[in-house]
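Here is subunit A:
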Amino acid sequence: MYFESFSEFLAMGGHGKYVWIAYGLTAVIFALNLMTPMLKRKRLIAEQIRQLRREKLHASDS
Partner candidate 1 sequence: MWRWFHKLGSPKWFYAISGRWLPWFAVAALLLLSVGTVWALMFAPADYQQGNSFRIIYIHVPAAFLAQSGYVIMAVAGAVGLIWKMKLADVMAKCCAPIGASFTFLALVTGAIWGKPTWGAWWVWDARLTSMLVLLFLYLGVVALQSAFTDRNQAARASALLSLVGLVNIPIIKYSVEWWNTLHQPASLTLTEKPAMPAEMWVPLLIMVAGFYCFFSVVLLMRARVELLDRERRTGWVKDIISSGKS
Partner candidate 2 sequence: MTAQVDVMPVKRGIFTAMIRRDLTAAFRHPSDLINPLIFFVVVVTLFPLAVTPESDFLREIAPGVLWVSALLATLLSLDMLFQSDFQDGTLEQMLLSPQPLYSTILAKVATHWLLSGLPLTLLSPLLAMMLFLSGEGTQALMLTLLLGTPILSFIGAIGSALTVGLRKTGLLLSLLVLPLYIPVLIFASGAVQAAVAGLPIAGHLALLGALLALAVVLAPLAIATALRISLSG
C-alpha cells in the first residue's frame, strides 16, 4: 500500500481532485460505451417484436 490511511488515499497528496475526476470520467465513458449498445439492442428487439406481431395480424387477415 502506497498510502498510510484512507483519507490520505483520497487526498492523493493534494492532487486528489485531479486524480478522482480523471478516474471518474473514465468510469463514465466506460459506462456510456457499455450502455449504448445494450439499450439499443433492447429497443431494437422490442420494435421488431411489435413489427412481427403486426405482420402476423396482417397475414391472418389476408
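On how the list was made: all candidates are chains of the complex that A comes from, given by their letters.
The criterion applied here is as follows: contacts are C-beta pairs under 8 Å (C-beta built on N, C-alpha and C of every residue); 3 or more make two chains touch, one makes a residue touch a chain; residues count from 1.
Computed from a predicted structure; not experimentally measured.
Visitor: Here subunit A stands alone, and the other chains of its complex are listed as 1 or 2; which of them touches it?
Guide: 1
Visitor: Note which residues of subunit A are touching candidate 1 in the complex, please.
Guide: Touch list, subunit A to candidate 1: 1-3, 9, 12-16, 18-19, 21-23, 25-26, 29-30, 32-34, 36-38, 40-41, 44-45, 48-49, 52.
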